[in-house]
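Just dropping this structure here.
In this view, the complex is presented without one of its protein chains, the others remaining in place.
Every chain is named by a letter (A and B) in the order it is written, and numbering of its residues begins at 1.
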Amino acid sequence: MENLKEKGAEALRKIREEKPLVHNITNFVVMNYTANALLAIGASPVMAHSIDEVEDMVSLARALVLNIGTLEREWIESMIKAGKRANKLGVPVILDPVGAGATPLRTETSKRIIEEVRLSSIRGNASEILSLTDERGRTKGVDSLHEVEEVWKEGLKLSQELKTVIAITGKVDFITDGKRGFRCFNGHPLLRWVTGTGCTATVIIASFLAVEKDPLLATAFGLSYFGIAGEKAAEKTSSSGSYGIALLDAIYEIKEEEFAEKMRLEEVKI
Amino acid sequence: MENLKEKGAEALRKIREEKPLVHNITNFVVMNYTANALLAIGASPVMAHSIDEVEDMVSLARALVLNIGTLEREWIESMIKAGKRANKLGVPVILDPVGAGATPLRTETSKRIIEEVRLSSIRGNASEILSLTDERGRTKGVDSLHEVEEVWKEGLKLSQELKTVIAITGKVDFITDGKRGFRCFNGHPLLRWVTGTGCTATVIIASFLAVEKDPLLATAFGLSYFGIAGEKAAEKTSSSGSYGIALLDAIYEIKEEEFAEKMRLEEVKI
Partner (left out) sequence: MENLKEKGAEALRKIREEKPLVHNITNFVVMNYTANALLAIGASPVMAHSIDEVEDMVSLARALVLNIGTLEREWIESMIKAGKRANKLGVPVILDPVGAGATPLRTETSKRIIEEVRLSSIRGNASEILSLTDERGRTKGVDSLHEVEEVWKEGLKLSQELKTVIAITGKVDFITDGKRGFRCFNGHPLLRWVTGTGCTATVIIASFLAVEKDPLLATAFGLSYFGIAGEKAAEKTSSSGSYGIALLDAIYEIKEEEFAEKMRLEEVKI
């Protein structure tokens, strides 16, 4: 664990030193907030979705975020195109299957992306992750109807099939690459009162993927960092609007030592 | 009035207990803010506009918001399609005709939606509501050039023709279903310094429509609740940026008793 804390702090130091460009093809609801979150941690965000430029943009990037939160047809092609180019260039790709399980469009698009693009990591809530497996997941809009623990096994199996890191987030997060696993205990109940906190966790993971080669560690570090920010923000306010702002402040403020100190990752035997 | 206060408090309790899914096909400017407002009051927001999923999504929802603030051609078809499905399923639909009167596209789209979809409620400023009648309204962008009082009669007539609740919002709000009416005195001048407060009032009404069967009451409760939040936020700050955040905090904080106590709805004789 000491080694893990050191590695996490080192990855954070790299984000702030190298300011990696993170290319986002994401939903309209969270574009502003996740761009601010990426700036706050020290990364350099760009949002670009036109089929006419996604390949050019991802060529400049160190990580690619695909988020299906407000999907439309043309965007799906852009996501696939950007993802394939990222694969060729060795740029890590993370998928956030927002609302998968709620509508066939979201479930099928997520599955198509998974088939056509090699992903470093997938982060979703329990319902979303379940909907990616053969088990039928149900999702209430973009909120989960399942607990993390319920879909643990399905997530592990999916991870092994896809050779991709799967992160199931909820009260306690479960992260696995099919061989090793972590539980992340950082986080705060107020996070669910701000829109796009799942999406924001995803872009924080993307920042770590840009600098840390092991996608399991990058995903675990991202979720832990984001959870710590959630804890720190709750020290400032207990109302949802100001909490969203305090969360950005916390993402900006957390130093390497504080990250290492507050990290609550527990290795899980697979 | 005591009965009204109790009913309002009861509806608020239901929102928080049942967390109704509110499906929004809305404009790009306010998506993040209105999603946060819906979360703050206790509802569960989802934004989805693709013609390929709006029918599926609205089938999961308890209310549908159609907001034309940043219209484009494909979105109009999605709004109609979602609205018709909502009608079939008995899901209440509210229209926010943002900027109707400013351009023919907005006026004509609003009128087309009104013709093709059975609406539970329409909320707009005086110019927007006037533009939906045969009287020619004028709108300066998305701001009203008329006072609520000036269009009172036209609003009432429209309500009777469409058998829909009409809410004309401004300094004092006027709400009618053509038979009964309310004036709402809650609100604060600072609200007009934050973008999308009209749109936010609309989604708060949608939350009440999801749990209260009488659309006149639901609309009146929504406007009163939102106005109270505006008053409460003004106790914290007098600058526009922090007011927008304090407004979300207030929407989150107001309890049932406080809502009942501060509600300022006055019945109007029709």
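Everything that follows uses one rule, which is that contacts are C-beta pairs under 8 Å (C-beta built on N, C-alpha and C of every residue); 3 or more make two chains touch, one makes a residue touch a chain.
Here the structure is a predicted model, which means the values were calculated and not measured.
Undergrad: Among A:L21, A:C184 or A:I228, which one touches the chain that has been omitted from the display?
TA: A:L21
Undergrad: Which of these, B:L105, B:L162 or B:V268, touches the one chain of the complex that we don't see?
TA: B:L105
Undergrad: Considering the complete complex, identify which of B:L71, B:V165 or B:L265 is in touch with the unshown chain.
TA: In the full complex, the listed residue that touches the missing chain is B:L71.
Undergrad: Specify the residue from the set A:A9, A:L64, A:V151 or A:L247 that touches the hidden chain.
TA: Touching the chain that is not displayed is residue A:L247.
Undergrad: Considering the whole complex rather than only what is displayed, give the residues of chain B touching the chain that is not shown.
TA: 27-30, 32-33, 69-73, 99, 102-106, 140-143, 192-196, 237, 239-242, 244-245
Undergrad: Name every residue on chain A in touch with the hidden partner chain.
TA: Answer for chain A: residues 21, 23, 28, 31-32, 35-36, 39-40, 44-50, 52-53, 56-57, 60-61, 74, 244-249, 251-253 touch the chain left out.
The rule we apply is simple: only the chains that are shown with their structure count from here on.
Undergrad: Could you work out how far the Cα centre of chain A sits from that of chain B, in whole Å?
TA: Chain centroid spacing, chain A to chain B, equals 33 Å.
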